[in-house]
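Of the protein chains in this complex, all but one are displayed in their positions.
Here is subunit A:
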Amino acid sequence: MHKEFRVIAVVKPGFLTSVQDRGRYGIAGLGVGHAGAMDDVAARLANALVGNARDDALLEITLTGPTLRCETDTVVALTGAELDARVDGAPLPAWRPVPLVRGSVVVCGGMRRGARAYLAFAGGIDVAPVLGSRSTDLNAAIGPFGGRALAAGDLLPLGRPRRTLPSRAPAWSIASPRWFDPASPLPLRLVDGAHTGALTEASRAALATREFRVAADSNRVGFRLDGPRLELAHPLELVSEAVAAGTLQLPPGGQPIALAAEHPTTGGYPRIAHLIAVDRARLAQRRPGDAVRFAWCDPREADAARRARESMLQCIEYECDYRLRAL
């Protein structure tokens, strides 16, 4: 029997392109972090658009995209940041499934808005899971391709598509979600951390009223936030304990760090706040130099926002599934 050869070849890797999925869960007790897609919403919708499961692996593209050659017919979906992507010269429309024939070359340029785009392939990127996940932890060097970003010459094997897929691009697309707007003036919402009360009154107010900027040395581990120097009313003696994605830590320098996908599992700095779960994807789309504002929010508001978003995402996933069946 002839075995179908389904791969995507990386011609140029772009600035920082990696294989990601929902993350590596269950072994944080060994010091192994979660990694996974930074913008979990855009990644989830890209998978939904090509009929993939939520856990399927896709590409996370940062700032400047890769050049890819399809060695097989496939169907792709591009979501997240507004990436200038072309297929054999024609624009690749985002937020919808797009069939590509074997030999197509996808050339991605820069991003007009946002910092991270997601490119899903029908069937998912079928690399071997490492410690239960196909996500790349660049900092710990765990994951596919030895835990590194993609390089020229890498071959991405694709899994079997989970359904019969369209041979023509459908006329419909997902509207770029309202919550996906890197330029939105709406503040990112915070709930109290264990040491919020240890901040000086002025620092606590500054966190919610002043403007911060994403520092240049931000990465998948965390966002360093330039802005007013924050201070504790009195020093704290802390022992290392669990931190989470979205935790705002305050190192002695007074420059807060918002932890992201590749954060260490434990930390010993004061936890001055936590970004709420639904706003983590919004921070993931900020670039170095972008302005960030925060606002304190009630935990009940965070719960309501999370539930509302989950309902909406499930509706979109259901609708994608229904429409892909109908094609």
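Keep this in mind: contacts are C-beta pairs under 8 Å (C-beta built on N, C-alpha and C of every residue); 3 or more make two chains touch, one makes a residue touch a chain; residues count from 1.
Keep in mind that, in the parts below, contacts and distances are computed from a predicted model.
Engineer: Report the protein name recorded by UniProt for the chain absent from the figure; options are "Carboxypeptidase regulatory-like domain-containing protein", "ABC transporter ATP-binding protein", "Autoinducer 2 import system permease protein LsrD" or "5-oxoprolinase subunit PxpB".
Structural biologist: "5-oxoprolinase subunit PxpB"
Engineer: Taking the full complex into account, find the residue in A:Gly159, A:Pro264 or A:Pro288 that is in contact with the omitted chain.
Structural biologist: Answering carefully, the residue with contact to the hidden chain is A:Pro264.
Engineer: Taking the full complex into account, find the residue in A:Lys12, A:Arg148 or A:Arg309 that is in contact with the omitted chain.
Structural biologist: Answer from the full complex: A:Arg309 touches the omitted chain.
Engineer: Of the residues A:Leu100, A:Ala117 or A:Ile276, which one touches the chain left out of the display?
Structural biologist: Residue touching the absent chain, from the options given: A:Ile276.
Engineer: Using the touch rule from the top, list residues of subunit A that touch the missing partner.
Structural biologist: Residues of subunit A in touch with the missing chain: 25-34, 130-131, 140, 142, 191-194, 239-247, 264-267, 271, 274-277, 299, 302-303, 306-307, 309-311, 313-314.
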